[in-house]
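Data block below; observations after.
All protein chains but one are shown at their positions in the complex.
The block that comes next holds chain A.
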Amino acid sequence: MQNRVSKRTLFGFIGPAVFGLAIVGIAPLLYAVWTSLHFFNLTKLRQVEFIGLANYWEVLTDEVFWQAMGRTFFLLGTALPLQIGLGLGIALLLHQPGLTLVKTLCRLSLVLPMATTYAVVGLLGQVMFNQKFGVVNQLMGGADINWIGDPQNAFIMIVFWDVWQWTPFVALVLLAGLTMVPGEVEEAARLETKSWWVILRYVQLPFLLPGLTAVLILRTADTLKLFDMVFTLTRGGPGAATEFISLMIQRVGFRAFDQGLASAQAVILLIITIVLAQIYIRLFYKEV
């Protein structure tokens, strides 16, 4: 079959995509790698010089970098299970038979949080979680909770917004997985048992695994590069309570202007993301 298609045709179809990817993805990556091997400060361009792996060594031995990384994974470990749990619950509810119109409206409304720009979410958060005027404290009976100025509360606030914005995504992916379950198999299972857990575990879950793997990979990558919402909401503060890894890279690269060091941090982050994606695929991904 392959022999019947000429290489020119293949290149004609695939070439533009590869070319586009190379321009917008590979070239900047190669430039970042080149930059990471140099002393490259935007305000000291006369002093640009090749310094080998010195930037990488500085990153790997920088306590602040690993604290930011730890904080980021703590956010991932807190928010992702909540998103999967809530998303699965919503997906199972929407998978129930009947109430077609309501379910359609629910599915449509699930898109809204995802469609909200990250920066707007952050600005909304500033207003809603304001200690004195915010609606959140008002809804809590006029509570006087300092959300933005307290390290723990600020972290909780970030988790809340991340869960609010991305649970619908998880729900929609899992709902798509549930629709893949053959109707006759599910019906047969329901005749065998009344336990929803047994049906979920042995009938539905195998069909959900590819979607779950995608969710894990995408949400991990998204969390590792979470920036806009946190920047507009807390700017990494108070202290370093919400300084996640992408905020730290932005701070080093665009506020201290050390592009070399920031590029080394970004390359290390990329490597961690790729390794995690491979682990997820090996551990969770199974074709039904």
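In the analysis below, a residue touches a chain if its C-beta (ideal position, glycine included) is under 8 Å from a C-beta of that chain, and two chains touch if they have at least 3 such contacts; residues count from 1.
One rule holds for everything that comes next: contacts and distances are computed from a predicted model.
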item: Undepicted complex member, UniProt protein name, chosen from "Homoserine O-acetyltransferase", "Sugar ABC transporter substrate-binding protein", "Mg-protoporphyrin IX chelatase" or "histidine kinase"; value: "Sugar ABC transporter substrate-binding protein"
item: Residue among A:Val5, A:Leu21 or A:Leu45 that touches the chain left out of view; value: A:Leu45
item: Which of A:Lys194, A:Arg255 or A:Arg282 contacts the chain that the document leaves out; value: A:Arg255
item: Sole contact to the chain not displayed, among A:Thr78, A:Thr116, A:Asn146 or A:Thr273; value: A:Asn146
item: Hidden partner interface residues of chain A, rising order; value: 42-45, 64, 131-132, 146, 148-151, 154, 234-240, 243, 251, 254-258
